[in-house]
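All protein chains but one are shown at their positions in the complex.
Chains: A and B, in written order; residue numbering restarts at 1 for each.
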Amino acid sequence: MLKYISKRLLMLIPVLLGVTFIVFSIMYMTPGDPAQLILGESAPPEAVAELRTDMGLDDPFIVQYGRFVVNAVQGDFGQSYTTKRDVFSEIFARFPNTLKLAGVAVALAIAIGIPVGIISATRQYSFIDSASMIAALLGVSMPNFWLGLMLILFFSVNLGWLPSSGADSWKHMILPAVTLGTSSAAIITRMTRSSMLEVVRQDFIRTARAKGVSEKKVINKHALKNALIPIITVVGLQFGYLLGGAVLTETVFSWPGVGRLLVEAIRQKDTPTVLASVVFMATTFSFVNLLVDVLYAYVDPRIKSQYQ
Amino acid sequence: MSSVTSAAKPVGLDKPKTKSKKRSQWAEVWRRLKQNKMAMLGLMIIGVIIFCAIFADVIADYDTVAIKQNLKARMEGPSAEHILGTDEFGRDIFARMVHGARVSLQVGLIAVGIAILIGGSLGAVAGYYGGKLDNVIMRLMDVFLAIPSILLAIAIVSALGPNLFNLMLAIGVSSVPSYARIVRASVLSIRDQEFIEAARAIGADDFRIITKHIIPNALAPVIVQATLGVAGAILSTAGLSFIGMGIQPPAPEWGAMLSGGRQYLRYAWHITAFPGVAIMITILALNMLGDGLRDALDPRLKS
Partner (left out) sequence: MSKLLKISDLSIQYNSEDGNVRAVNNIALELEAGETLGLVGETGAGKTTTALGIMGLVPNPPGKVVSGKIEFEGRDLMNATEEEMRMIRGNKISMIFQDPMTSLNPVMTVGEQIAEVIEIHQDLGTKEAMSKAGEMLELVGIPAARVNDYPHQFSGGMKQRVVIAISLACNPQLLIADEPTTALDVTIQAQVLDLMRNLKKEFNTAMMMITHDLGVVAEVCDKVAIMYAGEIIEYAPIKQLFENPCHPYTHGLFGSIPNLDEEVSRLTPITGLMPDPTDLPTGCRFHPRCPHAKPVCSQQTPKNSVVEGEHRVKCLMFEGLVEKVSINEASSKEVG
């Protein structure tokens, strides 16, 4: 098992390198002169040129990239063009907030999605099945930033029950988490339903029934364990969407996370912060996928055997 | 006398096909799709939206109605003159929504088109030639997939500048990996079948084999993914415009309209609500159609 994990960790390195390369290359194409940006419009050209050389902006692309990677590995992502503060610590301060938000959102999504999916599958074509499927369809179709604003309108503005910005108490978490988690909940519901329907058709379910196993146990023990395998994949992928979606949700709710930092950085053309934020999110996502792969091996003994 | 029977299946329903196989396949798909009421509803709604997009100028003139500010009539609620009210600059919301349909559809279709072209080619090549080329291409796709697609699009737009073309490019590029995977999977499932060997034996070259045999078989899953992909692209467009990374004002785009109304949520919530509903209905319709297509094209139902 340990061999499996270390092997996957090793495979992560080229992926992360690739990610840094792609994102760095994209940001490299940003027009404009960072040195000019830092010093301001009225700065004398000599000062700008000197700063450029200091920052290494005139070096060839590969050198700049290499420098970036070497520094990044040591935790140095440079300084923000706008706030002049260390980018890494800025991100690090906000990162737990984003993680918390995404974590609660995914927990909500699973807590709702899987049970509803199971009920839908076992009562196929019933009223509750149709209702859930329509609700799931709506959930998947709503833009999350719009949902957030509507929730604010309803619960904050009109009813005054819940706060609409900041992150001070657990109450502040509710609306953002619901906003972020809704489309994931919908997707997980649909996936659970189809996975269960698929599994229930399998021969070994018929064997279980022929043994006299109660229908409840057939569903919850025999079917569910097998159905979980593709569901886990989807949950892992959803985490990626959540990290992306957090950008919008954090903006709507003024949630102090990396997403909002990213949006601000883009507005101000603060390339180091944009670069670091995207790399951070991608790295997190990769680790989550690694976790999912390990979880796989636990749930599916066929995969476990491959790595023993 | 083989006898693999599954207990639940009523047997004896497989009749030998007498009609021309290809023609009846698509007709069969259409017939199945027609039976799906939700999919048909989705199709109708999309039809209406396409109509709005094409005839936007006829419904509401761009310069005078959609863009021109009228500060005396700011943030009015729905009325006879303005069916859905006016926005923070006094512009008719309905007119802007209709024009917004054009923008959304444009970006959606072209972004997905780019993704299919690039992703499909990569996937086809990877699946067909296999080996090292396959490995390299798929590793590259893995790297792209490690970055949540909206973040990738944001990065591209923030680097290249927010305009319509860059938006289409960004969303298109960030969608490439999923089409690469789908096409590659299709190719792999067919590549080793015997009729391909037969084609080669009569002298067909690789290009011909790929275009004539492999791509038609990959069509079904690509069509489903494309339908859902357009939905995703429209969502991404709206999201990017919402944070200012998309179509620039005063161009009417649903997400941007939402963003504009945000600070007036308390007393003029209609500015935010209506464009959001437009987005939702569009995505809903596309999802219903996509689901219907997936069911209609399900290979397991083809006996």
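Everything below uses one rule, namely that a contact is a pair of C-beta atoms (placed from the backbone, for glycine too) under 8 Å apart; a residue touches a chain by one contact, two chains touch by 3 or more.
Computed from a prediction, not measured in an experiment: that's the story for all the values here.
For the chain left out of this panel, the touching residue among A:T20, A:N97 or A:N226 is A:N226. When the full complex is taken into account, the listed residue touching the unshown chain is A:A208, out of A:A208, A:V258, A:L275 or A:V288. Mapped onto chain A, the footprint of the missing chain covers residues 202-204, 206-214, 222, 225-226, 299-302, 305.
Definition applied: only the chains that are shown with their structure count from here on.
Centre-to-centre separation between chain A and chain B, using Cα means, comes to 22 Å.
Of all residues in chain A, those touching chain B in their complex are 14-16, 18-19, 22-23, 26-31, 137-138, 140-143, 145-146, 149-150, 152-153, 157, 201, 203, 206, 240-241, 243-245, 247-248, 251-252, 262-263, 266-267, 274, 278, 281-282, 285-286, 289. Taken together, the chain B residues at the contact with chain A in this complex read 6-8, 139-140, 142-144, 146-152, 154-156, 158-161, 231, 235, 238-239, 242-245, 255, 258, 262, 265-266, 269, 272-273, 276, 279-281, 283-284, 287-288, 291.
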